[in-house]
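Only one protein chain is missing; all other protein chains are in place.
When the chains are written out, they are named A, B and C in that same order, and each has its own residue count from 1.
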Amino acid sequence: MKGTMRAVRKIRLEPGFDLVKVEIPQIQPNEVLVKIAATALCGSDVHFYTWDEFAQKRIKPPVTIGHEFCGEVVEVGNAVREYKLGDYVTADSHIVCGTCDVCKLGLQHICQNLKIFGNDVEGSYAEYIAVPETSLWRLSRDVPTAVGAVMEPLGGATQAVLIEPVTAKSVVIFGDGPIALFGAGVAAAAGARKVYLVGMVASRLEIARRMGANVTFNINDPLDPVKAILEDTHGIGADVVVEMAGAPQSMKNAFAVVRKGGRVTTFGLTPKPIEFDINFAVTLRQVTVRGVAGRHMWDTWKLADGLLASGKLDPRPVITHELPLEEFDKGFKLMTTGARDTGKVILRP
Amino acid sequence: MKGTMRAVRKIRLEPGFDLVKVEIPQIQPNEVLVKIAATALCGSDVHFYTWDEFAQKRIKPPVTIGHEFCGEVVEVGNAVREYKLGDYVTADSHIVCGTCDVCKLGLQHICQNLKIFGNDVEGSYAEYIAVPETSLWRLSRDVPTAVGAVMEPLGGATQAVLIEPVTAKSVVIFGDGPIALFGAGVAAAAGARKVYLVGMVASRLEIARRMGANVTFNINDPLDPVKAILEDTHGIGADVVVEMAGAPQSMKNAFAVVRKGGRVTTFGLTPKPIEFDINFAVTLRQVTVRGVAGRHMWDTWKLADGLLASGKLDPRPVITHELPLEEFDKGFKLMTTGARDTGKVILRP
Amino acid sequence: MKGTMRAVRKIRLEPGFDLVKVEIPQIQPNEVLVKIAATALCGSDVHFYTWDEFAQKRIKPPVTIGHEFCGEVVEVGNAVREYKLGDYVTADSHIVCGTCDVCKLGLQHICQNLKIFGNDVEGSYAEYIAVPETSLWRLSRDVPTAVGAVMEPLGGATQAVLIEPVTAKSVVIFGDGPIALFGAGVAAAAGARKVYLVGMVASRLEIARRMGANVTFNINDPLDPVKAILEDTHGIGADVVVEMAGAPQSMKNAFAVVRKGGRVTTFGLTPKPIEFDINFAVTLRQVTVRGVAGRHMWDTWKLADGLLASGKLDPRPVITHELPLEEFDKGFKLMTTGARDTGKVILRP
Partner (left out) sequence: MKGTMRAVRKIRLEPGFDLVKVEIPQIQPNEVLVKIAATALCGSDVHFYTWDEFAQKRIKPPVTIGHEFCGEVVEVGNAVREYKLGDYVTADSHIVCGTCDVCKLGLQHICQNLKIFGNDVEGSYAEYIAVPETSLWRLSRDVPTAVGAVMEPLGGATQAVLIEPVTAKSVVIFGDGPIALFGAGVAAAAGARKVYLVGMVASRLEIARRMGANVTFNINDPLDPVKAILEDTHGIGADVVVEMAGAPQSMKNAFAVVRKGGRVTTFGLTPKPIEFDINFAVTLRQVTVRGVAGRHMWDTWKLADGLLASGKLDPRPVITHELPLEEFDKGFKLMTTGARDTGKVILRP
């Protein structure tokens, strides 16, 4: 497709992004062009916005930011097989090679030749994006575009919670960021016995309850969540614990509250190494720890898709703001300056 | 405990049971005495009632019938460790040895020295029953006694549906007997993508929908369920199929509707051997078949317990009749003579 | 690469193949050209040779036959990422799309857009073959070319035997064709408690024992293998049974000899539907049946590769003949006319 489009790009080697006119991407034979209906802000994009050390190492401006999106296929490369004009799609943020040793182990999402939209190639804070067929995922028309835009982080939550079954099990989630809130919804939809969520912002705990958490704890309250959950489980502890806060205390609590033979999923990243009594935490109590980063392609997508189709999972309470693309700056300010009530923010190009 | 009690027993070597006075069972050191709050009629008891060939081989009258029940612990043997007076309990219908080779393989429920309440030892159609500690399961006070009485068949449904995860998957259940109806509830509570149930009695299909089935088919209607489900899954077929009808056509349909790489659980018993194109049904399409009879002790109980606690599974719509113990005869007539609308029948001693 | 090469092709619509000169294949950007070191005859190619009904429906001559091979990369397309000149490689016989729904379920080997070398595209009974990178598998130089040529059928055996763990378990294999013989080797290498193989050709049973089978049965002998194995397992039966003969009696025996809670893998294809007492075979004894056709890409390859690297699996006893490409006709005669002693036949271009 010819012509220009609006795009939010990292151009200057300093804080902030710029809304500019650029050429509409020209697709390769194995790609489609997607007209973006909605795109979501991700915590990782905040690094590029504030231009911290991580950002300076990670990307080479100029580049259009953004990797969570959905939209309609408006142009189809001639080597594309399964998609056609008018298809409603989203995509994994990862472009994988499919042929390296890690991909062949079934771990495409940590592919050795990995590229990420809005990092290594042009992203989704724009009117159009070119996407290789191997990264596309078809959406049902029943999925609202606001939901389509957050399928990627919802996939992360799905992977973390469902990496082993949670049906009929007690589940504790540490953290109240958007992925943790999605996680509460996933656990509830999957028929968890009881979903506990431990966070620190009252409005987010309210969202957690709307997502299906049965009990929420605010770490600023005097009640000790570990003690309360142990009591509620007759001293045995929770079957499954998902750590999504990344705080050292939270990581410690995760292992204190899991039962003998239970499972801890680590998803949050701790700011620095932590001291760890691995004997009690893991060995003597036969705990399983499952590290999770990203989403399996494509079985986790299939799970998230199925949960949405079931009608038992609705991620919309987590989406607290929708803005036109032009107000991207407001969006990032919501995510940075004291805006603790912000859940997921969506831009509409 | 001393004294007599009312009990429904098989005494005469002919159709029917008798309500008689017998001694309250004397417990062994490893047993408790349970005062029965509710006991449920099982299809297998119908054989003893009608006194068919199977029944004549299986039991040696006189014996009190019944193996699905719940109640309160009113006497505790001195070798019992984990239960005390006043505990609210149910039991697996199986008394297992725990030491034979099959038990040591983790398959206690098909123990080589298996005894069954109401078959090999005195059963639950009575005011009291003696139960060894190894068969007991503690109930939460939140579980109504009507539900407590059907935990055992609910466990069968749970085992059949959840022997592999169903969260986010499409599930087809063939059959509309009580266990199939429970199964629809289990699949829905576990967050199945969509639950289809294929039956033959309109009132039971109505119960299926109340239990959470999204779509029901009546085989007496012109619409072909296999064709309809294939269409609804874009020609791919269902992820999981649970055969609980035991009819040859139903078994055939089960394999016709499962997707490549999907799972079929066989639970229903066919009246005679069936002809089977195992190449297409299983081998070429990489289908997994899981035979299920009974419930794993105790992981399946833990699952059923967790689903009830989640509030997402309520088996009560399946319970269509509650009668006093004295009306046992009416109960069995409901289950035999044309009473196609009968779900689960409960007796109150 | 320019020039001509020798190739064994199906040209005439009648029995037999022809050795002819053809152009060396021109590679696409995503392909490499492999100089074939060895290529193996497969039972499925016999259909094309005899030109039976299946063959007439399956392929459109002219086409070079053959899909089991290994060799050296002598030309590399410019979109190829992980392979370079001189690499020693083999390939899955399947060319998969990677984007259809079945591929996205992780079942690439039954991809909806599947193409097979020597069936749908030019095959390996030739000096050179063009292979897309997505079908390539790198071999260690420690793997002899005779073994490299049979990695694909060895993968089938690996998939069938190891689809669930066999370490420390008793394993019965029905069949004595090459894949069954490979299967015995896989089970032994994986530390099976005991490997039983049931066949019908004395020389093949001798190969089975060289591959690691502890006990072999010839169905032409008076000793009943089912009875003997049941006796040897104290009446309990075998943990794992792999049916690779496809004979109705063998299928029946498979279910007769598996233990309660055990696993049957079906791999052999029966000539017609069989009558089946699914109650006893599967349901009441809680048997798991796993249909297997082909190899998972790429986890099964990783397993076969690891077994070869362990030094505990050596498939060479199964390779009974090596011939120059010119003698392809002799090879197919060995596989068809009464040559019951033939294992795997390899051609050297």
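Throughout what follows, a residue touches a chain if its C-beta (ideal position, glycine included) is under 8 Å from a C-beta of that chain, and two chains touch if they have at least 3 such contacts.
Since this is a predicted model, take the numbers as computed values, not measurements.
Counting contacts over the entire complex, the absent chain touches A, B, C. The residue from C:31, C:176 or C:305 that touches the chain not shown here is C:305. When the missing chain is restored to the complex, the residue among B:2, B:57, B:81 or B:272 that touches it is B:81. Considering the whole complex, the residue from C:81, C:193 or C:348 that touches the absent chain is C:193.
Among B:74, B:97 or B:323, only B:97 touches the chain that is left out of the view.
Where subunit C meets the omitted chain, the residues involved are 162, 165-170, 189-194, 302-307, 309-310, 312-313. Interface residues of subunit B facing the missing partner chain: 81-82, 97-100, 104-106, 113, 133-134, 136, 297-299, 301-302. Take subunit A: the residues that touch the chain left off the picture are 101-102, 105-107, 110, 234, 236, 251, 260-261, 266-270, 273-279, 281-293.
Operating definition for what follows: only the chains that are shown with their structure count from here on.
Between the Cα centres of subunit A and subunit C there is a gap of 41 Å. Remark: subunit B and subunit C have CA centroids separated by 43 Å (rounded to whole angstrom).
Touching of two or more other chains is recorded for residues 302 of subunit A.
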